[in-house]
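Right after this comes chain A.
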Amino acid sequence: MIISILKDAIASKYESFVMQDSKVSIDTNVIIKLSKFPEFMQLIRDDKDFKFDILLDHTAVDYIDENVFHLVYHLYSSSYNHQVIVLVEVPRDKPVVSTLCNIWRIAEWQEREVFDLFGILYNNHPDLRRIFLEDDWVGFPLRKNYKDNFMLEK
Partner candidate 1 sequence: MENLNSLSTNNQAVILTNLEKILNWARANSLWPLTFGTSCCAIEMMMATGSAHYDLSRFGAEVVRVSPRQADVLIVAGTIVKRMAKPLKMLFNQMMDPKYVIATGSCTISGGPFIYNSYTTIRGVDKLIPVDVYVPGCPPRPEALFWGILVLQKMILQNSLFKNKKKRYRPVLAALPEGICIEEIHSEMKNILKSKKYL
Partner candidate 2 sequence: MINYSLDNFANLVDNSNNSTVFEVVFYILSIFITCLIFISIFVMVVVYIERKVAAAFQCRVGPNRVGWKGILQSVADLLKLLTKEKITPLYSDKFLHFISPMLCISASFMTLLIVPFSPYIQIINIDMGILYWSAVSSLGILGILLAGWSSYNKWSLISAVRAASQLISYELSIILSVLTMIIFTNTLNIQKIVLSQLNGCWIWRGHLVTLIAFTIFFIASIAELNKIPFDLPEGESELGAGFHTEYSGMQFAFFFLAEYVNLFITSTIIVILFLGGWLPWHISGFSIFNELMDSIPPIIWLLLKVSIIIFVIMWIRWTLPRLRIDHLILLEWKFLLPTSLANMVLASFLVLNNLYFYV
C-alpha cells in the first residue's frame, strides 16, 4: 500500500523519467526509461522528499516471450522507512545498462550477481566477473532458455 502511494508521488515528480507504455503491466512499481535510468537513481537518492539511501536489492527477471529483461531495483529509505521497486526494461538481445556503483557501493556486488546469473552487462563496472560460478562457466543459469546436461530436470 505504501508502495502504490509512493509510486504516484514519484511518477508525478519525475514524469519525464517514468515509462508510461510498458508491455508488461505492473501495478505497484515504477518503471523507468532505460536512457534516463542512472540519472534518475542519482536524483531519487538525493531527493529530500524520498531519500532512498539503501539499495536493498537488485535482481532481474527474464521475460523470454516479450524478449526483455526486467531489472528490479528495490530501494529503501532509512529516514522515512518507505520502499519502492524501480524497474528498468532492457532488451534481451543487447542487455547493457549503466552501473550504479558510484551511487550505492553495494550495487557493485549485486550487479555482479545479476551478471553471473543473467548475463546482463554493466557499463563502467569496476570489477565485472562471475561471482558464484567459475570463470569458465558457459551460459547464464537463470535465463529461461538455459540448458545444462548436468541439470536433472523434473
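We take it that a residue touches a chain if its C-beta (ideal position, glycine included) is under 8 Å from a C-beta of that chain, and two chains touch if they have at least 3 such contacts; residues count from 1.
Quick note on selection: all candidates are chains of the complex that A comes from, given by their letters.
It should be emphasised that the depicted structure is a prediction, and the values quoted were computed from it without experimental measurement.
Peer 1: Quick check: counting C-beta contacts as defined, which of 1 or 2 touches chain A in this complex?
Peer 2: Result: candidate 1 touches chain A.
Peer 1: Can you check the complex and tell me which residues of chain A touch candidate 1?
Peer 2: 132-134, 141, 146, 148, 150-154
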